[in-house]
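Here we show just some of the chains, and they stay where they sit in the whole.
Chain lettering (A, B and C) follows the sequence in which the chains are written, and residue indices restart at 1 in each chain.
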């Protein structure tokens, strides 16, 4: 499989220069444009921010230079995405927000040149948005991909798509959807799942009921999407027929990790807010930051943040080498970072007291933004299930290969 | 100090009968009237529910029979309040919601007969609402009562009140406020703090900016309240001059605990929602409730709920005996239950997946309702500070009284 | 089933008087006799302590007065057992240590008068010790009682016992064993499990290899015990044939809880040691107890201890009423308290620094004493499994009985 990580033009120092530029942009420009907690960024403001980001040369850093991005390899994304995520609207301003970012990344790897021209280019330029159509109402696919029920049937040289999707983040504003559909054996391709590029104005596609969740940063909400005899041609097949589940992993490994990066940036923002608070407030005769019970909270935040950063960086390198190890680390990173980020924001709220749960500070809204991340892209429990099985499997193979079985208690006397 | 716990007419069996009546009312009547998550109960619906509650003989159970309540002793409140709290609007329907409930309780103990007639009676009947004016903007009183800055000055036989309060829950709808003010030495009364009953239409009282928080169940929000030369007479003094801090403890001990009771009811509701979900959903080839990773979540919820219930019950008995022990237990219970309830709802959200963070289920809103409780009425950290000091003090006294000091390591060889 | 809780002679005040007597005995007499951490109490010292306890009228408080005990009802045990557990050798000095204590309790309920005379009386008097033979090597019974493999066969009017038991605490010093054996249908009794009273000098009984564990307070270790054609008569059947599993619950409900009581006493001791340390040590310019990071540890200990105490007390009352509720609460209490006690001691070690992990203080040994309790008598995980299933079952019945199913997300728009 081709890789999109072709740029060799970056090193630690040029990445640091980029990081500084992003940091300045976010802190000096983007933060001032943030909407009131719980409110939505206007498209007008968004467009202005994007224009500025383009001028500064920091727009779409993860996209190849061919499509107007910066061609930054995955191993260097973390610092940049964290800086962007320091503002809840930073990632959308830099065009590195889910689900577009993951879609771009995957399309850079598996789309045909024509598909890249038609869909990836305008997406990378911020001219259109996209969505990813996988999740279905129960008992369809959710945590378990094998429960996929939507399907595409090949009839008269066309694909006919039918199914009911939900939680399709960004669908309201999307120009196209990457839709995962069950497909039968087709030519040399085995039965399985296939991804299709479907225009949202396809007459067979309908955006249905909105699902109102506690997070607000993904423009276009999380609606239901209905496919009723939506007809597309062969050129709509993304990659190869039957490889949908495989591609989903290509997408999800990094996509989970970029969520971690962005939210970790927000965790850093939260801690800075709390540190500012602790620096100036007095309580029981001392500045708050001198109180050990506050230091406990701050130290735990630091530990959560730095361990998260380390785990993300290691995983990014591993994923770039496209290994199976990378997928397992990505699963572990997703669980760890999503829980850690929630803990960090929660503690920062405690430090800020009543203001922490009011909209006088943005922390309560941040907590609502990150809460769903412990469920989206595979819940903590689903990942733990997978992580555990992989551990058992790893050890089983070692023992089968001759490692000494160590589970028997010695009877002594 | 007189006690309000005079009824001797209850026993385990009559309490159980009351509990069943409340349970039926909540589950068969109140739940159907719940507003959509995040929305406010209309006063029209509220009044209808209260009428029904009165007819059923379950209204204001904590108020003495003299003022139309049921005269239920504190030791029996937990089961009743938990049943009410099973719905977020249950407590307000039964007139046992904060801050009114705590105000009624305290006024039952320390108000004069005239004050009880004028303020407690209509409050107990649900004809008016009240608020409690303690918290101030920094550097005024928050966690640390000694930082109180608002004051009442005695001039020409009248009290002149000045100060800026905030986070005054329910002030928008309140008929009167119990305002905590710093007072100088006055007659035989020492300098300190004094509580005043102040009508909200007093020309010197102004409800200011609203503070928007993530919780919604306390009608009337949490606004700023300004006292600008608000003039009241001697009859407005609640209890005695200079005993404000002492009375605050009289109020807070049980008030913290009734919060625990109500929210524990909501935790039980959350778990029932999650159990219903786990009972019917299938995942990876099994019903969810058969999956060990879900069982872990359920069992942890059960443990949190039952230990919380036990701690509340023990504390209620202890408080009823009005002991210092009761205050310490109440502090411990507040920290433990507020954290436990948050954990329970959080896990239930995980069990319900994407629906858990949407408004298709009420759980995400419940999480926002209970989040501030870890801050209100003394944050977890403030209580830990007090709990720790009391432990050190207890042991210090034991050692001073002859207990063997055990902190020296023995040097052996 | 008859109950052993017949005494009506106790009330809060007489229990408090007993508690004070036990407290004085433990703190003024027993603590001075404690062996060095990791070492065993000599039988000589033990006998002296028991003599003193008898003289003080505090020996075997849980045993009926008929057999020389104090006839204290279960609801009052907690305070007494905690005071005893303040020393690791306190419970054995008062003859309320496992496994004897649980055996006495069960025999008080289900043994025949003759059996009580022969076995319970000398056990209660501290003249002999006993053990409880249930656990077997894998794949025999451990967490799952249905895996019981040892069996008793009825031949020629005698029972012939065969099987391999292990982890039989106290077997080395025991005069008799209560052995759980699989039995076939017998007369009117169904097939199932049966308990037998077997003398340890029965020629068919052999104490085998010792199992060395990190705990040391149960005299006689945890050896293997082999039954090879051990022959006993009908009078050796404890209670009725076929009711072994039912009796195991009779025994385990309270036995689990008394473990909680005893270890909670040790947690209190640990905290006192840490408080003494924090009171006198200086670090970074302050006494340790004034440092917030230490206060965090102390407060968490207090919270763990008081919530444990509340849960134990509630469970004791519930168990005394012999309800199914009691068994469920006992399961929850066991998980919660065993984990809480471990956390408490762990934090106290942190407070005491390097001395905490040395034998200059007893804390490291205490941690080893309580560690197995999270496994013995049903591991945390086994109990969680049961707790979760009971919760699901409870809710399933409610819904079947008409409660509204609440697991369906509302689709809104």
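The definition used in the following text is that a residue touches a chain if its C-beta (ideal position, glycine included) is under 8 Å from a C-beta of that chain, and two chains touch if they have at least 3 such contacts.
Being a predicted model, the structure only gives us computed values, none of them experimental.
Count of copies in the whole complex in this file: 4, from one repeated sequence with 3 chains shown in place.
One rule holds in what follows: only the chains that are shown with their structure count from here on.
Once the centre of each chain is set as its mean CA position, chain A and chain C turn out to be 50 Å apart. Chain geometry summary: the mean Cα position of chain A and that of chain B are 40 Å apart. Residue numbers of chain C whose C-beta contacts span two or more other chains: 292, 294-296, 411-412. By the touch criterion given at the top, residues 135, 138-139, 142-144, 167, 211-215, 222, 281-284, 293-294, 297, 349-350, 353-354, 356-360, 364, 367-368, 371-372, 374-376, 379-381, 384-385 of chain A touch chain B in their complex.
Of all residues in chain C, only 27, 31, 36, 269, 271-281, 289, 292, 294-296, 298-303, 306-307, 309-311, 313-315, 329, 332, 335-336, 352, 355, 358-361, 383-385, 387-392, 395-396, 398-399, 403-407, 409-412 touch chain B in the complex they form. Across the interface of their complex, chain A is touched by residues 208-210, 212, 224, 291-296, 411-413 of chain C.
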